[in-house]
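Yeah, one chain of the complex is gone here, protein chain that is, but the others are all in their spots.
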């Protein structure tokens, strides 16, 4: 394999936005009370209330998995069920985190297109779940991933429709916003519209994938949801004593719309690539490219050729590759990918490729 | 109350060592595989093997609570018991984290002096614990806090004696090293001597309190201990995708002995203050000052006078204050504290002070 | 609705075999050490070793749910996955018990016919599960329900094939034998053939549904599986102090083949009913009738007519009824059911029935 020439493995393989490191340095003056008793964390509450146009509670947490699992554990009883897309990150890629934090909550996967939950399927699933029957996991929460794990973006109406089904049955709505910035940038809506105005009760506000460093956040919109979340977070070891360095970077992240500019860059890169490869024969996009992720179907040997050229990406199957654009994906990387796909798509028939290797990043 | 003039509330209220922020900036170049698949994390393994003179596994984690609870959960079955000092942080200050991560493990508090476990008391407790009886929590691990929560430092012999008791009964030895740097600096020993050479199987390697930012680490010495810890960490949401920014700062932290210099400064500050206040009438130190923490007993109104002068510290009782020196505690702060204590100790009799307020830092 | 004339709701709605109540009375003499330290429990170990032709450990437990969840928790790490049929009782009808007892284990549903796991589908699922990847639940155990929740019976070859796949990947094989007696009676094999000789490591040995009272049992075949299960059971509150009354009844249950005679009666009743209704127009059996349970498809109004005549059964859908034969299902009940189905199947077209009511038995 050649030297890597472009990296589309994940948005978490990218850099931190320099503004955030600058904010850390600026915050690194004087002393501050620990565990969130500092001025930055207080300011964060106010800043997010403005950002979301409503009173909120914001809790910086280490990872998106912690944000998701702790949010869901805070709103679900241990005998509950969480409804999510079959493709949802909590269902496919977070170990048994939700079950662990919640004391055994059941994940109920709901079909839908491109990583979304179909609201009608959700309605049907809840209706037949056996509410009130002790032998059945009780419907408790819905998990909406925005943007989805397959690169699509729920419209506001779609979020609202899903939320309405949930609320009609007494479930809480959790949004896994690991890529919420990409969704808001795409939708061109306000953060409020994307979330609580569309029915979201509690949000995993993703930062890491979009230029952050070691921190994401939980945002609670509905006051009577998650009243005890501070206790849950602490017993989960998810509360930093030097919280100011989380809060300060998150303040910088949303300052002057930085987060949306970063996401906009990633979205634009993905859109540009999509536009250029869509016409190619032998290349198809298996999901709409509405955020910063492309799922590209090509002949297996063509995908292997990309890898051998030095294009880094996640191979999801013999003939399916996931390509993620970052806030700092360069024009050169975009060009390199398009060029490589163009070349590969023009290749003739080929023997089967070597076995596909899984990336080592998740090895325990 | 006057404007704060010196801050002795906690070592977590201090700044980050600038070398660590510089390391973040340096690491912020190019792309890197997520979840620890990056070169910094690989290098961290090698660097700690050198530092500890033995092969180890190092896992950066967000907090000391996560480090402690995940370490103990990894070495204790859910029907087990963890033996710790009555004053141990896991016993007094980490919510129900150990019980949560372990599925209900019992904490068995053992007396001792100044936050230590008395090895003979430990022996007696394990011997009468009911090994093999299903109605009794089964002895599984010992938790040693080094330096202790009361500011003392175990001698190497004391650690070894406690470890011997543990190992003789088949228990694992976990060291809560939230302030391990202060202990190693004090003891003048090697990191290896302080830990595995004295019987420690798994270590919470504290960084946050000594100039770190958002990261501590678990260090596994005994290969067959905690074989599955990578899985436990991931399901606990304690594995960052952008791990390089944790590993890079930890590499900087141990580079050229920085960690021991930082801790040495904090220790020296505490020692100097102790030397200056010990002779004062009406002032006594309730625990040996061997690391960076002082427990000062004074008349309640005298402690209140300190607070009113603008000295920040943690009031542990009407007549007991905890004063913590940081790596960046200034000479001016030391002088201010000594002067204030000197003045307060010279005060005459006084009515009882107003009710003591708890600090707000832990409010949920 | 008429007065009930026949009850096919469940095998747990039946009586206790009189031999078991007699055994309780007989055991009710003198004193006996608690928590299983009594002679009956010791004898139970020997008796089951004979019954299964191999050394075993037998643990009487209160319910089938406890037997299943504790067995699985004993063989699965908290970061593991349990593979089971989509229709498996643990997947559909035991609340979140498996997740609870195991600390969050994931249930992975595998398709197959009539409540069975298809061994090839299992192979495929495990192969793509991401063994070694910390973000994926790790394959840990397979759950085989024998006889199945849909009334079918695995052949010995089918059990062996499923076990082979499991063992080839290092998974343990758990058999949910809530109706193991019905399966053994049907297969005409030895208990050993039905279980460990076909690869089963640990068995939930059902008694309740087949004439028992307040007790089922866990049987451990593979010594190094579930070594700590005694501790797990005790912390789960699943160990009776007056264990002799569980063990004595289980001894009576297997004495002189009583358990197989009881199950044989139930199987025969089901088979006879099946034979008589199979020819009827408008009636079909949606699953093979190989044990004591029939799934009958009829027009919704015909099923409603049965209910109105006083036939008790579980309505699984508008046009699907589950009819369970008990060890004490009488000839009169069988005749009543066949007659009612015959009449109902001869009914003409009809308006839609009233809404189907769920039985109240599971209301929390």
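For clarity, chains are labelled A, B and C in written order, and residue numbers in each chain start from 1.
FYI, a contact is a pair of C-beta atoms (placed from the backbone, for glycine too) under 8 Å apart; a residue touches a chain by one contact, two chains touch by 3 or more.
Since the structure is predicted, the reported quantities are computational estimates derived from the model, not experimental observations.
Participant: For a quick check of understanding: of B:84, B:105 or B:262, which residue touches the chain that isn't displayed?
Facilitator: B:105
Participant: Looking at C:121, C:213 or C:271, which residue reaches the missing chain?
Facilitator: Going through C:121, C:213 or C:271 one by one, C:213 is the residue touching the chain not shown.
Participant: Using the document's contact rule, name the residues of chain A that touch the chain not shown here.
Facilitator: Residues 35, 77-79, 103-104, 134-135, 138, 228, 230-235, 239 of chain A touch the chain that is not shown.
Participant: Hey, which chain B residues sit against the chain that's not shown?
Facilitator: Residues 78-80, 92-107, 130, 132-137, 358, 362-364 of chain B touch the chain absent from view.
Participant: Name, in rising order, the residues on chain C that touch the hidden chain in the full complex.
Facilitator: On the chain C side, contact with the omitted chain comes from 7, 9-10, 12-16, 18, 21, 24-25, 28-37, 61-70, 94-97, 100-101, 208-209, 212-215, 228, 230-231, 234-242, 245-246, 312, 326, 359-364.
Note that only the chains that are shown with their structure count from here on.
Participant: Looking at C-alpha means, what's the farthest chain from chain B?
Facilitator: C
Participant: Which chain has the mean of its C-alpha atoms lying nearest to the mean of all protein C-alpha atoms shown?
Facilitator: A
Participant: Report the inter-centroid distance (CA atoms only) between chain A and chain B in whole Å.
Facilitator: 34
Participant: Starting from the mean Cα coordinates of chain A and chain C, work out the distance between those two points in Å.
Facilitator: 41
Participant: Could you please state the distance in Å, as a whole number, between where the Cα atoms of chain B are centred and where those of chain C are centred?
Facilitator: 51
Participant: Spell out, as numbers or ranges, the residues of chain C touching 2 or more other chains.
Facilitator: Chain C, residues with two or more chain partners: 78-79, 103-104, 134-135.
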